[in-house]
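Only one protein chain is missing from this complex, and each of the others stays in its spot.
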Amino acid sequence: MKTRTYYAIITLVVGFLLFIIYTMPFIRSIIVSFMTWEQASKIPPDWIPKPFILSNYMKLFRIEMFPRWVINTLIYGVAISTTNVFLGLMAGYSFAVLRYPGRDVIFNLLLTLMMLPMFVTMVPLYVILRYFNLLDNIVALIILGMVSVNTVFMARQYFLSLPRDYFEAARLDGASYIRIFFEIALPMAKPLIIAIIVYQFLGAWNAFFLPVIVLKSPENFVYAQGLNYAFSRAWYVEYTPIIAGTIIGSLPTLLFFILFRKYLIGGIVIRTYRR
Amino acid sequence: MPRKNYFLLIPSLTCRRKLEFIEGFLLIIPSVLVLFLFGYFAFLYAFYMSFLKWNYISDPVLIGLDNYIKAFNELLRGLTGASWYEVPFFIGLRNVLIYTAIVVPIQTILALVLAAIASSRVKGTSVFATAYLMPGFTCSVIIALIFIYFFSQRGFINYVMNLLIPGFGYPDWVNSKSLIIPAMAIVAIWGTSSNFAILFMAAMQSIPRDVLEQSRLDGAGPIKRFIYIVLPFIKPTVVYAIIVGTIGALQMFDLSFVMAGPQGGIEYSGMTVVLDIYRTAFMQFDPGYAAAKAMIFLILMYIPTVIFLRKYGGGLK
Partner (left out) sequence: MAFLKLINLTKRYGKYTAVNRVNLDVNKGEFLVILGPSGSGKSTILRLIAGLEDPDEGDIILDGVKINDIDPKDRDIAMVFQSYAIYPHMTVYQNIEFPLKMRKTPSEERKRKVKEVAELLGISHLLEKKAWQLSGGEQQRVALARALVRNPKLFLLDEPLSNLDAKLRVKLRFELRKLLHDELKITTIYVTHDQAEAMTMADRIAIINEGKIIQVDTPLNIYNKPRNTFIATFIGTPPMNLLPGTLKDAHLLIMGDFKLRLNKPLDLHGSVFIGIRPQHFEISKCEPGIKGRVTSYEYLGDDVTIHIDITDLDVQVLMPSRDLRDLVINQEIYLRPVDKIYIFDELSRDLINIIEPNEYSHNYT
């Protein structure tokens, strides 16, 4: 019993230290976002904004392009969530439930695609988009992100886990597979749809690599990209508005956490990290 | 629902099977086409491009292996001490290897510790779990921007460092030749250990409780339990984390783009391979050379990975 409490104390102490390390950047950023740059650069650091200002946030919105970045990213997010749901579900269902020659071969080829890094495909994709005059257009991003291998994989896993009886009963009743998809598989796929939407939307909000390649005019940037651009222009002048921008950029993540905390700890929803 | 189908020509398939065939394909065609186009086709195109000299506008010229030779030359000259501006590819490669060597071990071990604490039965640790997992879902660019502030001359990191190591000074990490890579490493470790912690937590939860309790009865303290029971059980997950972590670290781009800038920082101190490829393709308008470098790096990246898998893998599903 003695050793047990000894270890418990160590665990709590180390755990708490790590807890501080992992929350501190967020906490300090929130605090600093309400401070003046002068106060934010003080050593030793201040922890209470004096004066408490909102101008950091206001300055952000005053950059003409800032609202556009938010809107661009929202459009991007909504668009690829929708397309991923449709395309991903169709493909996942087909791979999981139907049987036809070449099915597994094609699926394995898709899986292998996961191993293809983006730095190889970025130049050709740029060239292709250029050819179709789609550069600097958010539509290009949407097309590129229309469906992802991850989505197809998740969908297939999900449909594999459903009892086959439903599908087979409908088949015996004479429905076509596509009909079964719309009338049986889709309604049963609510958790999957939510997972896909969340994953894709978060991905869109956090996107940087592809937008940097595809989007060129600052007003077309997505959020992370735009914020970085604002940073590179405001360098050495005043950083606190950028911090305010990072807080806004972290909001979707926070929301995600508040909504899905239970599932997270249970390890259920996030199959993205399970292969 | 009778449907016209032309597969009657294939005698081996029954009517029903042919229907399944068509419908099955119909459902996957859009996704597969898109993915194969942006995946395999782009890959082949990149391969083709690596043999070209091109600037996007005029006609491409086939120059055979010249791009590759140029790349290897750069690497060679970098090894034999050429000045920094001549060998960005080499510096990028060197930097990213150092970076990976720092990041992967530390983030894996840290993730294990985080997972162990978050899954422990000590009361109160489940509160910690939420905090540990947050950075994993936040955008890396956002995290980088936050940390740039922390790494500034009068930033929090310098404050803490001077508390721990008196006389550390107040350098500007991001603009320092020697400190930029450690800075990027710290940011990466902070962010990605979070991701792997989730993975390890899930793996740890699948260990049967009986086995752990039995080891308690057999006299294993928490540390021994971890070494003899938990680790062997989650070994496949750890291997997976190391491999994925390595591949991810080698491809690092956004941290260097944001923290060091598209030019790779002072004397290329923050350059990485992918940043260099980006630079070559989009700032020097030389897609051929960029594609060649990409191909070379692709091979360089996967050979050790495959070897590692052969040695430690096994049961990786």
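The chains carry the letters A and B, assigned in the order they are written, with residues numbered from 1 in each.
The rule is short, and it goes like this: a residue touches a chain if its C-beta (ideal position, glycine included) is under 8 Å from a C-beta of that chain, and two chains touch if they have at least 3 such contacts.
Remember, it's a predicted structure, so these values are computed and weren't measured experimentally.
S.K.: Identify the residue among B:Ser176, B:Ser215 or B:Gln263 that touches the chain left out of the display.
M.R.: Hidden-chain contact among the options goes to B:Ser215.
S.K.: Of the residues listed, A:Arg4, A:Lys50, A:Arg164 or A:Arg233, which one is in contact with the missing chain?
M.R.: Only one of A:Arg4, A:Lys50, A:Arg164 or A:Arg233 touches the chain omitted from view, namely A:Arg4.
S.K.: Using the definition of touch stated at the top, determine which of B:Leu35, B:Val113, B:Ala144 or B:Ile229 touches the missing chain.
M.R.: B:Ile229
S.K.: In the complete complex, the non-displayed chain touches which residues of subunit B?
M.R.: Touch set of subunit B with respect to the missing chain: 208, 210-211, 213-221, 224, 228-229, 232-233.
Just so we're on the same page, only the chains that are shown with their structure count from here on.
S.K.: Roughly how far is subunit A from subunit B, centre to centre by C-alpha average, rounded to an integer in Å?
M.R.: So the centroids are 16 Å from each other.
S.K.: Please give the residue numbers of subunit B that touch subunit A in the complex, ascending.
M.R.: 1, 3, 17, 19-21, 23-28, 30-32, 34-36, 38-43, 45-46, 49, 56, 113-114, 117-118, 120, 122, 124-135, 137-143, 145-150, 152, 154-156, 158-159, 170, 190, 194-195, 198-199, 201-202, 205, 221-222, 240, 247, 251, 253-254, 257-258, 261, 273-274, 277-278, 281-282, 287, 290-291, 294-295, 297-298, 301-302, 317
S.K.: Of all residues in subunit A, which touch subunit B in the complex?
M.R.: Those in contact with subunit B are residues 3, 7-8, 11-12, 14-16, 18-19, 21-26, 28-29, 32, 40-45, 87-88, 90-91, 93-95, 98-101, 103, 106, 109-110, 113, 115-128, 130, 143-144, 146-149, 152, 174, 176-178, 181, 202, 205-206, 208-209, 212-213, 224-225, 227-228, 231-232, 239, 242-243, 245-246, 249-250, 253-254, 256-257, 261, 264-265, 267, 270, 273-275.
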